[in-house]
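A single protein chain has been removed from this complex, and every other one stays in its place.
Per-chain numbering from 1; labels A, B, C and D assigned in written order.
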Amino acid sequence: MSMFQRQIGKQFAILLVLVLIWLAVEFMIRFGILNPFYELNLILIGINIILAVSLNLINGFNGQFSIGHAGFMAVGAYGAAMITLKTQLPLPLALLFGALLAGVFGVLVGIPTLRLRGDYLAIATLGFGEIIRGIIVNIDYIGGAYGLSGIPKIATWSWVFWLTVLTVIIITNFVNSTHGRATISIRENEIAAEAMGINTTKYKVMAFTIGSFFAGLAGGLHAHYFYTIQPNTFNFLKSFDILVMVVLGGQGSITGSIIAAIFLTIISASLQSLAALRLVIYALLLIIIMLFRPQGLMGTKEFSFKMFSKKSKDREEKPHGTAVGQ
Amino acid sequence: MEVFLQQLINGISLGSIYALIALGYTMVYGIVQLINFAHGDVYMVGAYLGFFATAILGWSFLPALVMAMIVCAILGVVIEKLAYKPLRNAPRITALITAIGVSLFLEYGTMLLVTPQVRTFPQVLPEVQWKLLGNLTVSNRQVIILVITIVLMVLLQYIVHKTKIGKAMRAVSYDKQAAQLMGINVNQTISATFAIGSALAAAAGVLVGIYYNAINPLMGIMPGLKAFVAAVLGGIGIIPGAMTGGFLLGIVEAMVSGYGKSLYRDPVAFVILIIILIVKPAGLFGKNVREKV
Amino acid sequence: GGGGETKQAADAKEIIIGGNLELSGAVATFGTAIKNGAQLYFDEVNAAGGVLGKQIKFDVLDNKSDATEATNVATRLITQDKVVAIIGAATTGNTMGYMPVAIDAKIPIITPSGTALEVTVDPNTKKVRDYVFRTCFIDPFQGTAMANFAIKDLKAKTAVLYIDNNSPYSKGLAQFFEESFTKQGGKIVGKEAFVPEDQDFKATLTKIKGLNPDVIYVPAYYEPVGKIVKQGRELGITVPFLGGDGWDSPKLPEIAGAAALNNTYFTNHYSSQQDDPVIKEFVKKYQAKYGQVPDTFAALGYDTAVLLVNAIKNAGDASPEKIKDALAKSKDVQAVTGKLSFDENHNPIKGAVILEMKDGKQAFKTYVKP
Amino acid sequence: MLKVEDIHVYYGAIHAIKGISLEVPQGKIVTLIGANGAGKTTTLNTICGLTKPKSGKIFFEGKDITGVDTQNIVRLGLTQVPEGRRIFANMPVYENLELGAFLNKDKKQVAQDMERVYARFPRLLERKHQLAGSLSGGEQQMLAMGRALMSRPKLLLLDEPSMGLSPILVKEIFSIIKELNEQGTTILLVEQNAKMALSIADKGYVVETGRIVMAGDAQELLESPEVKKAYLGG
């Protein structure tokens, strides 16, 4: 029973900290202490966290090599934006619709492609991302190449913050359950997982669907904060950006994804004045970090303050990332 | 019929370029199991070297081509030593991320050096148009690229499967430690792989630069991606597969543009790719060997 | 408390003008040319003592050719760097992306090359956006002008549209060309598209050849256009190719080859090879500074800077509010692409020329009144 | 022929080999026995350069080979049949054998050696063109042995060659080892099957947690009560 109580106590403490962070930022925004540039980047961080954590479920925990995440984000963004533009439904419903639509796409993409392995799966997911974008470009009803503009800016700091928290909680809870273990076992050794009674197809599709759902949610938030969405925003380079966050943070580490999303968003914003040099620096940073921490910033561990205590076991942390290749 | 044949020519000519880039891609992949996303950018660097040699130094075609191949071979080896070699024992996706880093570095490093503007090649390879069967047009450059692609494919296939260095490459690709126990120099073998792959990319860059007559620092992104698709389509790591995949992709794109809607060319090409992969999960030439349990 | 802070900015030693431009990503060429063009003029002004006794600081940030980044950049320019006006973005899409931020903050913006109608006019309310201006043509003007030319001068009856599928500019021009062309009895016999990264256009060109049109309208930027014209001629297409101001670049004949470009026409603000002294002077200065011949984007970037500085001078005060008002009243401002005034929709009133390519040189064909 | 002097090997923070010294005289069979995780494989890997010792020296035929690259050590005539076979699963059987002779430039000799290997392991001849990865465990072990023989080593390191083999094949493998030795190959043999190993060896070392705890004449060890108790199953 004490384990249960300790759990509840810990969760309560986390919740309290979150409420405090939220209130503090909200207060600073209200009173103009935090100017809109910082607010915008906080929101971008939130959206990137959702994207990275959801892709981490697919790539890091399930070990499926997906590089089409931006496609699902696009589905969510367009789905949610269309609801807002064409109907009078409130934001939560629009977001839900976008996310569900992305989830449905996740199932549709997942079932046929997840029998592919490694790089073949990667190219198929990349292909799906590009197909989705190619279709959007060609549908004038949803703005074609122009994209959709005039989407009301109704996704506020509060929405983004709490939906980010919700995403992280749901995915963390999923990962730390028997379903999460089933998901992880597929990454570790698919043959053994099947021999242990785990329906690998089901769990692959499930990870893919949940991942897509949250990518769609991030897309919806994006659309309702940045006024405009364009198909080009969701091209394969965007998928790469998300992938970089996941790997940089550590595949299989949710806190790692969060840290990487924050880090990369800040880096990107602070290099804006450098033009081409900006990407050269970004590129060098990527290479250097990967060379010095091949397992990502966090490996598969989760960040905790206990980490710093001497007692923590120094496990050899050789990471096991996505099963790339045959 | 005539239009169909012309479209077939168009497709093969486009496909031979994809194939040419895909060869290097697939070769590097076959040996080190790394999706070298920077391959498309080495191709771009090759094009710029060719441009530099012909437009600035006034060299003729062949020396320019050779110089670009040599310099890119060295570039490939250096990239491998600095960015990939330290990660040989890391998860493969880590090297993939550094490959993305190298790719961005080459793109924007080049942009810093030469500005983003388009450059055009001087006329180093005079162009001749041939008319076949009445109205079909083929240019000497198309034929040159096609022939070079096929020759290089055969050559590569020969190197990898028939020569000693090729055998070493395959051994290294499977188990580096065991390869060392055979007396194989793993570092040299991998360097050779990157050198050959990058030289091929450079050749493609120069040829394509001359063929289309316009190069820019981001020119490697799309062909790189398409070549990767072509390599996967054929079964990544398999040399004839890369070539077939390249041709197939080129022909599909030409036919969709010619007979369907050009607007849907890329989505349709990807749909076909995915269908092929669902039917043949290891690509056209790949054997879907299940791991022996 | 935005008002108070901008006041401070107005009192500062220098006037900060923001640049929200594509310096990396897919259309880095456009953004970079605009930046160079604008910088050239600002340097001239600063060398001559500045404006209102203050130096101009051109604060350019990279929006990575992405609408989201453009919003991010605009927010930073406005709230961190306290700019009084923003130049950019190069494309309609990115301009539309960040525009709401500027409008909310009441900072005037001028896009040098965002051509779509709805950039300056809200399509829902049909009202002009007070804070948004542009230096370039709008789509209807060029599209209509070229359609008229095709029907009247080239006696074309049928046309094929070949569009850059990722570019609203290209789509906009094509749309108005089509409207005007069909209204005058012409027929669009085919609509095809490409993406700007394409290298090979032969498949589609083969198809277009089979459609046998009198003219082919390719409203796109010079890099793909050069390849299209070249490959089209190789396939034996002899009919005229037509285009818009995106064609204007010394690179075009280099890419396509001079011979291939014969019998092609495009609408433009000016001709970089015209004898006009203003243009000659600009081309000379630009070349001296950057070592390249300026393209349309460079010229538009320069003109955007001209318009802004002129407005600041006329306003007598570098506050965003005043600059906006003065911009709207711009009248006959001498710039590279013509003598510019804004109409009630904040579009520049300037005539167009139709240029013909002859042996790699631009030749003046006709003048089209605004 | 081989002399290992007080080597220490670390895996990160793990001190796997804590000062091992041993000697393999020319023409002899020397065996290394010990429990799981004692450090036998690590010792062999260190000898042939796959892992680098932190301190200590290794001499082969009087030459210091400490820190020399594996491929150069192999050139000197020392090779290993690694633990877990490590055959090239993606290549057919015959190419695996050819790779064993990678350094041998004499084509005729290679062909002869190949014949000899096939004669010794007829099963490999049957499976000549099959991908090595689809061989059964025992077949793979034969292939690994055959591949090592192709390089005509002066000193052969064998890491648990009998693992996973049927009793008849275990005997076969041991008789091959003996035969090879009689033909002049010096052998350093690591075995779990201590009884068999000691019975063919001239000399034995017992390894426990990274240290040599006992050394001596193979026959003596076979009869030593401590060895009997710990490694021979009573």
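What we mean here is this: a contact is a pair of C-beta atoms (placed from the backbone, for glycine too) under 8 Å apart; a residue touches a chain by one contact, two chains touch by 3 or more.
Keep this in mind: contacts and distances are computed from a predicted model.
Chosen from "ABC transmembrane type-1 domain-containing protein", "Dihydroorotate dehydrogenase electron transfer subunit", "Peptide/nickel transport system permease protein" or "Sulfate-transporting ATPase", the protein name that UniProt gives for the omitted chain reads "Sulfate-transporting ATPase". Taking every chain of the complex into account, the omitted one touches A, B, D. Set against the missing chain, the residues D:P122, D:G137 or D:G216 yield one that touches it, D:G137.
Considering the whole complex, the residue from A:V17, A:L93 or A:M196 that touches the absent chain is A:M196.
Only one of A:N48, A:S149 or A:S185 touches the absent chain when the whole complex is considered: A:S185.
Interface residues of chain B with the unshown chain, by the touch rule above, are 293. The chain not displayed touches chain A at residues 3-4, 7, 170, 173-174, 177-182, 184-185, 188-189, 191-200, 300, 313, 315-316, 318-320. Although one chain is hidden here, its contacts on chain D can still be listed: residues 35-37, 123, 130, 134-139, 141, 160, 163-171, 192, 194, 230-234.
The rule is simple: only the chains that are shown with their structure count from here on.
A summary of chain positions shows that the Cα centroid lying nearest the centre of all protein Cα atoms is that of chain B. Each chain gets one centre point, the mean of its Cα atoms, and the points for chain A and chain D are 49 Å apart.
Averaging Cα coordinates per chain places chain B and chain C 36 Å apart. Work out the mean CA point of chain A and of chain B, and you get 32 Å between them.
Multi-chain contact residues of chain B (touching two or more other chains): 108, 111, 116, 263, 266, 289. Residue positions of chain C with contacts to 2 or more other chains are 24, 26, 28, 32, 165.
The residues of chain A lying in touch with chain C in their complex are 32, 35-37, 40-41, 44, 137-138, 144-147, 149-150, 153, 222, 226-230, 232-233, 269, 272-276, 278-279. Within the complex formed with chain B, the chain A residues making contact are 59, 65, 112-113, 115-117, 119-120, 122-124, 126-128, 130-131, 134-135, 137-138, 191, 236, 240, 243-244, 247-248, 251, 276-280, 282-287, 290-291, 294-296, 319-322, 324-326. The touching residues of chain B, counted against chain D in their complex, run 164, 167-168, 170-171, 173-175, 177-186, 289, 292.
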